[in-house]
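Sending over a structure as structure tokens; questions will come in a sec.
Yeah, one chain of the complex is gone here, protein chain that is, but the others are all in their spots.
Right after this comes chain A.
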Amino acid sequence: MEETAAKPRRSGGGGRQCCICHERRPALKRPKTLEQICRECFYAVFEEEIHQVIVENQLFKPGERIGIGASGGKDSTVLAYVLSELNKRHNYGLDLFLLSVDEGITGYRDDSLETVKRNEVQYGLPLKIVSYKDLYGWTMDEIVKMIGLKNNCTFCGVFRRQALDRGAALLKVDKLATGHNADDIAETVLLNILRGDIARLSRCTSITTGEDGPIPRCKPFKYSYEKEIVMYAYFKKLDYFSTECIYSPNAYRGFAREFIKDLERIRPRAILDIIKSGEDFRIATSTKMPEQGTCERCGYISSQKWCKACVLLEGLNRGMPKLGIGRSRGLNSNQMKTDKPTSRTKSIESKQCGSLDF
């Protein structure tokens, strides 16, 4: 896959060398450590760090079936490639599968799924695709036609999370690995602090979540910087798809993401420091946390009588799509009996397609 690249004509300062091998010219400056390293050493340290994260956190056990959430984007593409490589190199003994969600967004998801289908062939990993149409009877195209662009990310984020779990159950996997990286997690820490969301704040830095839920999820890239994931994909010439979701064209302008990138430019280590801060938050034992139960209607995990997806789906099917939009979680135990949704301040929409739930 990798071709011999022409040597760069110049590097930082004449004759500077990679600080690891002291032989080759450096190709990048690592944001995490500010080290200047060559391409080959970069591959080695990037992969080894992920291996260390996997081992130290005991993310996987031999013989496990692992689903990889695959969107066709850079994070999941690199994750699939690296997990496949490490599984062979270190004999983890895992069966790996690609799992994709088809939201039914014409011109966007169909193109990105083509990328995942190519990845299936390139990496030799079986692919399962679950669609909103099959699971919920609605595509995102249809949902947006009903409710417009505002709030459609709420539907998509809720449906996708559940769709991944349902797809994972169909594959009978033991765990689901997602490509959330250090930048994503730092951003989520900030958002949850700004929202005062204590329940999510205690969850969003965990490398493994949902161990008491349907299928545990883990984040092998928790400490990997987005810059390095992109550089790795570029140097390895990995095939990935990158474009905006057509229904949230301004999602990338979110305050927290821009803030994280500005911080990274000033002091790259800030990303890891924010994650560390998130990990170190202590929640008073007297603080009441939502209790987890199951949805009366579909059996999915829920802290309410009905899970969020069923509430949204009920609204769609009854022609009242605003049902379930804008209510604070846990405030209204009779929400299914409420005739009119109350208006509330909308959550900060920062991440694309509202995928804030970790």
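By our rule, a residue touches a chain if its C-beta (ideal position, glycine included) is under 8 Å from a C-beta of that chain, and two chains touch if they have at least 3 such contacts; residues count from 1.
Just so we're on the same page, contacts and distances are computed from a predicted model.
Between the listed names "Ubiquitin-related modifier 1 homolog", "RecA family profile 1 domain-containing protein", "Probable electron transfer flavoprotein subunit alpha" or "Trafficking protein particle complex subunit 5", the UniProt record for the complex's undisplayed chain reads "Ubiquitin-related modifier 1 homolog".
Looking at A:29, A:61 or A:322, the residue that reaches the missing chain in the full complex is A:29.
Of the options A:218, A:245, A:275 or A:295, the residue whose C-beta touches the omitted chain is A:245.
Residue-wise, the contact with the chain that is not shown comes from A:230, picked out of A:198, A:230, A:272 or A:301.
Between the chain not shown and the residues A:61, A:172 or A:265, the one that touches is A:265. Contact with the chain that does not appear here is found for just one residue of A:71, A:84 or A:139, A:71.
Not every partner is drawn; the one left out touches chain A at residues 5-6, 8-12, 16, 25-29, 36, 71-74, 112, 183, 226-227, 229-231, 234-235, 240-245, 251-252, 257-258, 261-262, 264-265, 351-353.
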